[in-house]
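One chain of protein is taken out of this complex; the other chains stay put.
And now, chain A:
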Amino acid sequence: MFRDSSRSRLILAVLLAAAVALLVLDARPGGDPVTSAARAGGELVFAPTAAGVGWATAPAAALYDGLRQSPETSDRITELEQANADLKDQLQAARIDEQRSKQLDELLDLAGLGGYEIVAAQAVTHVTARGYADTVTIDAGTESGVRPDMTVVNGSGLVGRVTEAGPHTATVMLATDVKSAVGARLEATRKIGVVNGGTVPGGPEAELTLELFDLEAQVDPGDRVVTLGSHEGAPFVPGVPIGTVEEVQVAPGALSRLADIAPAVDFSSLDVVGVVVRGPEEDPRDSVLPPRPDKGDRS
């Protein structure tokens, strides 16, 4: 059943050995000239193709976005019809360009609040072929000043960090990736902890899990979490909103306190993002967080 010529087996052995050699080379910490040259070559093909695909599929993407948001939009239209006819017109005329410019406005707003210096980019891949990693590719690279270990944000908050940067594209590991760990701080009580992507062992089923080092710390659902900031702003600058505490797990005998975090960013509709190329001069504290919604204010 598995009969084959020895020449054919030799070819297979050589190819497998080459693959294993690449695995070993690339798995070593630090950059390797062979693998980074290969990745740069791959990007040379990828960047123009991705740009072309983006240009060609813009109408389809607009249609898809419209369909995706139609339930919410129709709800809002009914709401606005009662309130204001002008707003209704504006909403119906909302096109993808306007949405993008709105996202960019929000992004610039957040960057302005925190004093971050950002480079705007667009996400050009959202999934990976095998689906294990939560990573996106963005269309900005070292030529725009993007380097590995830079914070990536969008108008709502923390997206992730750059893991690999080529001349025109960069790979961003999202905060929801299992490998991701972000130093975090609770908004009001200033207690520090780590926000891990996915579910930590023994924790609740969640997109993001907060692990607080202080067992006595008071955490309530609704508390907001921002990044703590790393040494010299790499990989994370301080003050970026991460999410809101949804549920606190009280586990007897645990060494740390676990909480389920609802991300501030909608990771499924990631589009315009910003790479923080320079952090703020001083920690923006909680100034980047949006004002708390007032419950009695909705009329």
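Just so it is clear, a contact is a pair of C-beta atoms (placed from the backbone, for glycine too) under 8 Å apart; a residue touches a chain by one contact, two chains touch by 3 or more; residues count from 1.
Here, contacts and distances are computed from a predicted model.
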| item | value |
| --- | --- |
| Protein name as given in UniProt for the chain not displayed, "Cytochrome c550", "Rod shape-determining protein MreD", "ABC transporter permease" or "Sarcosine oxidase" | "Rod shape-determining protein MreD" |
| Residue of A:173, A:208 or A:225 in touch with the missing chain, whole complex considered | A:173 |
| Residue touching the undisplayed chain, where the options are A:25, A:215 or A:251 | A:25 |
| Where the unshown chain meets chain A, residue by residue | 1-9, 11-12, 15-16, 18-23, 25-27, 35, 38-39, 41-43, 45-46, 49-50, 53, 57, 124-133, 135-137, 163-164, 166, 169, 171-173, 177-179, 268-270 |
